[in-house]
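Shown below is the structure under consideration.
Left out: one protein chain. Kept in place: all the others.
Each chain gets a letter, A and B, in the order it is written, and its residues are counted from 1.
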Amino acid sequence: MTEHIEHYLAKYLRMDRLPHIWCSGCGLGIILKSYVQALYELDYDLDKIVTVSGIGCAGRASGYVNTDAFHTTHGRALPFATGISVSNPELKPVVISGDGDLFAIGGNHLIHAARRNINMLVICSNNFNYGMTGAQYGPTTPPDIRTPTSPYGNTENPFNLVSLVASSGATMVSRWTVYHVHQLKNSIKKGLQKKGFSFIEVLSPCTTGYGRLNKMSPIDMMRDLKETSRIRKVNPTEATIEPGREVILGDFVDVEKPTYSDVLDQVSRRASI
Amino acid sequence: MSKPKVKITKSLCKGCGYCIEFCPNKVLESSDELNEKGVQVPALAHEDKCTSCGFCALICPDFAITMEEKTDE
Partner (left out) sequence: MNEPGVLTGSHFTHGDWACAEGAIAAGCGYFAAYPITPATEISERIATRFPLLGRRFVQFEDEIGAIASVIGASFSGMKSMTATSGPGLSLMLENIGLAVMTEAPCVIVNVMRGGPSTGQPTMGAQGDVMQCKWGAHGDTEIIALAPQSVQENFDLTVKAFNLSETYRTPVFLLSDANIGHMYEKLVIPEEEKIEILSRKKPLVSPGDYKPYMADESLVPPMACFGEGYRFYSTGLTHDELGYPNMGVDAQDKLVRRLCDKIRVNTDKITLTEETYTEDCDVLVVAYGVTARSAASAVQKARKEGIKAGLFRLITLWPFPEKKLWETASKVKGVVVSEMNYGQLVREVERAVKPVPVEFLGKLGENPPSPNEILAKIRRLDQ
């Protein structure tokens, strides 16, 4: 940290805050990397982006990018981002948050932001647990998994995130893993340039939480992501998500619809007649 | 024609091993060298086999690997 590090992505990162706090092998570093790589390749105007995050390990992502950035309360990144997008449609909020923040406590806001087709890109790091608080089970933890709050096995069924978001009305829905770095970066580039609610689920290893509890090394977890995933063009409801057995990746939804701001403009015109 | 070269910023490495494990040509290996955090950093053991695919740079979670354009010395 004391050494001045030259990096071609320095313009996009708060270099004074590296190395980041994430554990060795944590997928969040790869997600952050893919995000800024996408900004770099697009030569994106950094004054047109606001990086917003919620609470959790993924929530720390907003602190490392050299854009306007905000770290909100738990589950509320999406309404915060809605406030940005609606009040200034020139700004593109990019929300980076975790499966718990976006789909448990934030679940209600997720379905409504998608339903409204608010112009924003949401990158969901899905590591199948609540990493920061110590690997408790969450809305994407597979059944029967033992965690500190499910010591005898998870009693719940997980969401299929891409299915949920697609059925809520999102106009771009994709799922990748942190192993699929090229596809992930390309989806991020597409989402950055697309108007509407774009959602990318990224399966990511939580090496010290979920991984350690399930006796998987970081390399085991990455190898798992590589070997159990298949890229398919299917309906999001058919995009299987059974970590360790079969996971379907791909670009599942890519449609065009007026954004919420477009509709507000139409309403203004209609009201003025 | 010179291809980009793998450059490792050792101070940023956290020793996850992804670059070593997933390089298609097994160019990188763990070395005995420790950085300030006591992490064993990877080294380019078989640089001649490197095709500059850039996968190690993309998969590194810690921004520790970049592909640098080779400069003529």
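Rule of thumb we're sticking to: a contact is a pair of C-beta atoms (placed from the backbone, for glycine too) under 8 Å apart; a residue touches a chain by one contact, two chains touch by 3 or more.
Just so it is clear, the model here is predicted, and its values are computed rather than measured.
With respect to the full assembly, the chain omitted from this view is in touch with A. One of A:10, A:86, A:104 or A:213 touches the chain omitted from the figure, and that residue is A:86.
The missing chain, though absent from the display, is touched by one residue of A:33, A:109 or A:194; that residue is A:109.
Screening A:68, A:156, A:220 or A:254 against the full complex identifies A:68 as the residue touching the chain left out.
Not every partner is drawn; the one left out touches chain A at residues 14, 17, 46-48, 50, 52, 62-63, 66-73, 76, 78-84, 86-88, 90-91, 108-109, 112, 264, 267-268, 271-272.
The definition used in the following text is that only the chains that are shown with their structure count from here on.
Averaged Cα coordinates give chain A a centre that lies 27 Å from the centre of chain B. If you check the complex, the residues on chain A that touch chain B are 1, 3, 5, 7-9, 13, 18-20, 22-30, 32-34, 37, 178-179, 181-182, 185, 207, 218-219, 222-223, 226. Only residues 9, 11-12, 14-18, 21-22, 39, 55, 58-63, 66 of chain B touch chain A when the two sit together in their complex.
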